[in-house]
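With one protein chain withheld, the remaining protein chains of the complex are depicted in position.
In this document, chain identifiers A and B correspond to the written order of the chains, with residue numbering beginning at 1 in each.
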Amino acid sequence: MRKVGVIGAGMTIFRRRLQETGKEMCFEATRMALDSAGLSIGDVDMVVNGTAPDAFDGVHMKGEYLLDGCGGYRKPYTRVFTGGGTGVFSTIAGWWHVASGLADVVLVVNEEKMSSCQPHPQSVFAHIWDPILDRPLKPNLVWIFAMEMNRYMTVYGIKKEDIARVAVKNKRNAVGHPCAQLADANITVDDVLKSEVMAWPVQRLDISPPSDGASAVVLASDDFIRRRRIKDRAWISGVGWCIDSTMWTDRDLVFPEYVARAAKMAYGMAKVRDPRREIDFAEPYDPFDYKELHHLEGLLLAKKGEAPTLTREGVTQRDGDLPVCPSGGLMGVGNPIAATMGMKIGELFWQLTGQAGKRQIPHEVRTGVSQAWGDLMQYGCVVVMRA
Amino acid sequence: MTFLERTTDARRYRAWEGNMEADYIYTSGLAGQRFFVALRDEGRLLAARCTACGLDYLPPRIFCEECFAELTEFVPVPPEGQVASLTVAHQDRTGALASPPQVWAFVTFKGVRGGLLHRLLATPDAARPGMRVHIRVRPREARTGTIADIEGFEPARSTK
Partner (left out) sequence: MTARVAKWPGVELSAADLLEGKVTQTRFRPDAKYAWSAGEAISRFLEELQAGRLIARTCHRCERILFPPRMFCEECFRPTDAWTYIRDTGTIETYSVSYLDTDAKRISEPILVGVVSLDGASPKMGMMHYFGEMTKDEIRIGMRVRAVWRPAEERKGSVLDIRYFRPLREGER
């Protein structure tokens, strides 16, 4: 397999509502990624698009609809989809295009326009449940996360304030992010604990907001990077992905086994033997604050039930020993599902090349891991990147 | 290998009925805003121009699909277009009978990349590919800034 590097990244601002169409958002992010890599569209061999359910944008065959904005016109082009996991998975798909030798330069473009869906994207989330076993109960999607969070809290005796610390950290980290939707320099644990109860134990400030946005990254072979003398690059050294049983009521919700399996695959490829010592920073998927903790454990960066302790002790702060979501994550920057690639893959690239500006981790970082989570709480994908 | 047992009485198979409720508002976007405001307020069509490639795009867009440059220049579309192809619809989209049948056409404009799909305001017998047409817009007060501000294409006076 060939060595693959990330050489450019771009993203739109994330907001509850943007005027741009999906294609237009894709163009803006893609143009920025190409410009940052110093490439033109003619340099691009193939294009991968990542976008979550069609029902949010309200356009069927959304991949085809978005393709010209993604720069896919008259090129080999594929849409990939693994629910929320798309935020990291599309980069894995781009990686195999280049690693296999099939392409030298690949664009990966992710998009979501959730504001199209009225009155709230929640109404189409109803359609991801089993139509016969679950939907007659009129479920709200938040229920399933509330149930997972409750089980995680109960089994390990975790307090809500320990989880709220994640929301506070990420919303404060997002203050340095120019695209952030919900950055808040002054938020406190108390604010989170006093926010509206939506589906206990999930409160309003435990949840990332629905957003419109797009993001893009450019991947290239080491050969191309050397030939074009590209300085700003971060290498993809391991990838992994895994899915669990479709019967969610049969799974133990305490530990994301599928994330652990994906992480072991990626660490194996990247020759990471002791993740807690060898990974310098992490961008786990944080659509809810408890998910960052859950995923740190799945990524083997914390022992089972101990991620809250790391958070309480400040280890996961930007200047801590293991900075987690230095971008501000989904909790702070926003959650246009697939487009969260801007914080997961984009942030790894910007941190590893020293371009993160106000968000730059103050000490040197050489190895980062990002992870996304999707489908019905059952899918994990992991990318390890090195400077 | 197949299931080890199967129901042989088809009446025992069940189905669960439901629907997918969803409601959408689609913004017309940055280029779409220019296009639909010109259509609503002035009753005319705009294209987006890429000077580098010498291309005018209809409907307009903010990027050139060839060179991927950002497009900011908008130019009027020539008033007269040509029917590239057409179909006569005997059913509407729900499958109900359309009476009388409706003619739908894809219309292109000289020197413009793309075109528009809309009603052709002609009888099926009179409709033919190649015919010259222009848009008929609804009265100003009925226009809201959507594609329905166009009533359809009508045969150009020169070919009547």
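What we mean here is this: contacts are C-beta pairs under 8 Å (C-beta built on N, C-alpha and C of every residue); 3 or more make two chains touch, one makes a residue touch a chain.
These figures come from a predicted structure and were not determined experimentally.
K.L.:
Tell me which of A:V80, A:V98, A:A199 or A:L348 is the one touching the absent chain.
P.N.:
A:A199
K.L.:
One chain is left out of this view; which of A:T78, A:S123, A:S195 or A:T309 touches it in the full complex?
P.N.:
The missing chain is touched by A:S123.
K.L.:
Can you say which of A:G22, A:G87 or A:G213 touches the chain missing from this structure?
P.N.:
A:G213
K.L.:
Given the full complex, what residues of chain B touch the hidden partner chain?
P.N.:
1-4, 6-7, 12-20, 22-28, 30, 32-33, 36-37, 40, 144-147
K.L.:
Which parts of chain A face the unshown chain closely enough to count as touching?
P.N.:
These residues touch the chain not displayed: 9, 11-20, 25, 28-29, 32, 36, 58, 115, 119-120, 122-123, 126, 131-134, 136-140, 142-143, 146-148, 150-151, 154, 178-179, 196-202, 212-213, 232, 245-247, 249-253, 350, 353, 355-359.
Methods note: only the chains that are shown with their structure count from here on.
K.L.:
Between chain A and chain B, what's the gap in Å when you average each chain's C-alpha atoms?
P.N.:
Taking the mean C-alpha position of each chain, the two centres sit 36 Å apart.
K.L.:
Note which residues of chain B are touching chain A in the complex, please.
P.N.:
By the definition above, chain B touches chain A via 16, 18, 20-33, 61-63, 65-68, 70.
K.L.:
For chain A, which residues count as touching chain B in their complex?
P.N.:
Answer in residue numbers: 17-21, 23-24, 27, 30-31, 34, 40-41, 55, 58, 68-69, 71, 73, 115-119, 123-124, 126-127, 131-132, 135-136.
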